[in-house]
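Apart from one protein chain that is not included, each protein chain of the complex appears where it belongs.
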Amino acid sequence: MTLELASRSPLPEFDGSDRGGPEQPLLIVENFKKHFPIHSGVLNRAVAAVKAVDDVSFNVRKGETLGVVGESGCGKSTLARLLMHLLPHDEGRLVLDGDEVGERHGASLQDLRRSIQMVFQDSASSLNPRLPILESVAFGPRVRGASKTEARALAGDLLERVGLKAERFGGRYPHELSGGQKQRVNIARALALRPRLLILDEAVSALDKSVEAQVLNLLAELKEQFNLTYIFISHDLHVVRFISDRVLVMYLGQIVEIGPADDIYDNPQHPYTMALLECRLSMDPDARVDNAPLAGDPPNPINPPSGCRFHTRCPYVEDICMAKAPPLENVLASKAEGHLAACHMTHPGSGHSRASAAAPAALARAATPILTIPEA
Amino acid sequence: MSDIPANLAIDAPPAQTRPAKSRGYWGGVWQRLRYDHVTLFCLALILLIVLSAIFAPWIAPFDPNKSSIIHRLKPIGVAPYWLGTDEQGRDMLSRILWGGRTSLAMGIVPVAIATLIGGAFGIVAGYYGGWVNMVIMRTMDVFFAFPSVLLAVAISGSLGGGTTNQLITLAIVLIPPLCRVAETATSQVRSMDFVDAARATGAPTPVILFKHVLINVVSPVLVYASTLVSAAILLASGLSFLGLGVSPPTPDWGLMLSTLRQSIYVQPLVCALPGVAILITSIAFNLVSDGLRQAMDVKA
Partner (left out) sequence: MWLYALRRLLMTIPILIGVTIICFILIKIAPGDPIKALLPPGATEADAARLRAMYGLDQPLPLQYLIWLGHVLTGNLGMAISTNRPVLSEVTRAFGNTIAIAFIAVCLSFVLSLVMGVIAAYRMGGLVDRIVTALAVFGISVPTFWLAVVFVIIFAVNLRMLPATGMGDSDSGSFNYFRWDDFKFALLPILALTLTPLGIMMRTTRSAVAEILNQDFIQTIRAKGMSEFQVTVHAVRNAMPQIVAMLGLQLGYLVGGSVLVETVFSWPGTGYLLNMAIMARDLPLLQGTILVLALAFVMLNLVVDLLQSLIDPRIKRS
């Protein structure tokens, strides 16, 4: 089948071109918003909206692994799909290595797709059951214009790199592979387009622990070999800490905390993060959890609480929390080691009784902005 | 790339050195069909029926339209009219062989047309969703509001009889169910991650439809279409019975049943013969499509 998609070269070269330089974030997400309208009634009018992603902004630095954690329904998977443009965003800007996506002289959708790829979670439906895995991996290069043989050669090479011998596994169908093997194929497929950024959406969540460890090690190897940047989405806090450089915590469609992994885990600033971390079970049989750190169900994303969305479950809630939503200040301008939390307690002068003029030590480092993003 | 580090060792299932070429989907289907004797027998039966219909002009002992006043309503088993004669003295065996052509054509052709048209609509509705889906499926819903026999009689009754009209009628009646099955299958496939992965490569929609969607949708649709063949044959013969099909003297099983009705007091067995032909053909197609469905249902 001839695929006439414009491409600059038949075999996508490893795009080592670093247009923006090492200091330029690979990806800048600015004010991303995605609301899903709900239709109801006889006339099927939009009566409400699920605010899946609401005003989300953050940077992704080159070569880092950014972990994204949150409970189900916090919007992390929607965010992943927005970044890939599998879903159109309602509002917001995306800047890829200094070029704004969608602008005339900026990056095109094609460039975006060339640079960002995704590894999905559910390995049962993530591969076409009717295609041998070699074909599934070769599909991407074929779309870009590679010939059948070239694409297959590339696919075979990638399968080897993820640990599957091409002659033995290439002709197999997904149902003939184990979960771990399927995820390797998914990774190979994502890499076949030589992206710079790989989004891993719960990529290891469905695997057995031992297999998960193997795949994580593989991911670490590949990151070095291919000079990749990762966004690692997961609800498993242990795994995220293990693999991430920085971590971003989401709640009900918004970012509540962002910072270096160790900082977040050792010194969480947002009450939600604190509660999440306390939910982790310890290997120490003496350290038992008697009370559930987090009470109740997450509220409805259709009608989020006023002010700070977490205030209904927060042990430190005060009036200011219900009235005003605490912003995640200067998230796009902060230094690499910046640790920010969207909580009134961490903003001196916000009106919360615990917010002191002397900001907590961990936040002091984020005080001075280093980079300013040019206005569009 | 042969030096794979130890920690990347493959978690292979208890290894057998499998050949590089895997059996594939259709291989698996054939494996299961091989042991299904009933289905295989019916498949052979269908082949026999189809062949005898195709070669009817050569194997029929008599001219199916040659009438003979003196040989009217002869019983079964008496030479040379082995299946007797009808009320106009025409040889039943020849007429049944020739009638097979019309009846089979009326079974298969409308289904093929309806599969193409209904399948196309269903795939479009299933893939694009939104208002496209709503428009197409609500229109089909209106057709579903009629029981199939009623719809067939209604369209046929308005258009009038004749072969082309019968084909059109049957195709119209069969399009909504095929569309629905195609739409269901397509929207299921659409929601799978690998379609998103294909979209993420930047492939144009037609490529995704053909390479990824179609191969997953084709088998449930074809299996369903095969179950409709026997229904089409029954509907077609019913329409002919009411006089809405081919016009006499063309041999057609349904029409033959109708004209022979007056003679049931004289030669009941002969009069029942065309129906037996319909019954056998219909059963054969039903059992084959059942067997096919079972063979394809198992997730290897």
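Letters A and B mark the chains in the order given here, with residues in each chain numbered from 1 onward.
Criterion: a residue touches a chain if its C-beta (ideal position, glycine included) is under 8 Å from a C-beta of that chain, and two chains touch if they have at least 3 such contacts.
The structure displayed is predicted, hence computed values, not measured ones.
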Touch as defined at the start, partner being the missing chain; which of B:Val29, B:Ala53 or B:Val153 qualifies? B:Val153
Identify the residue among B:Pro75, B:Gly129, B:Pro249 or B:Gly275 that touches the chain left out of the display. B:Gly275
Answer key for B:Leu167, B:Ile215 or B:Leu242 versus the chain not shown reads B:Leu242
Touching the hidden chain in the full complex, which residues of chain B are there? Just list them. 138-139, 141-143, 145-150, 153-155, 157-160, 230, 234, 237-238, 241-244, 254, 257, 261, 264-265, 268, 271-272, 274-275, 278-279, 282-283, 286-287, 290
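Methods note: only the chains that are shown with their structure count from here on.
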Roughly how many whole angstrom separate the Cα centroids of chain A and chain B? 49
Chain B-touching residues of chain A, taken from the complex the two chains share: 1, 3, 5, 81, 84, 86, 109-110, 113-114, 117-118, 120-122, 125-132, 136, 139-140, 143-144, 157, 160-165, 167-168, 170-173, 175-176, 178, 180-181, 186, 189-190, 193, 210-211, 214, 217-218, 221
In the complex with chain A, residue positions of chain B that touch it: 1-2, 4-5, 7-13, 18, 20-22, 24-25, 191-194, 196-204, 207, 210-212, 215-216, 299-300
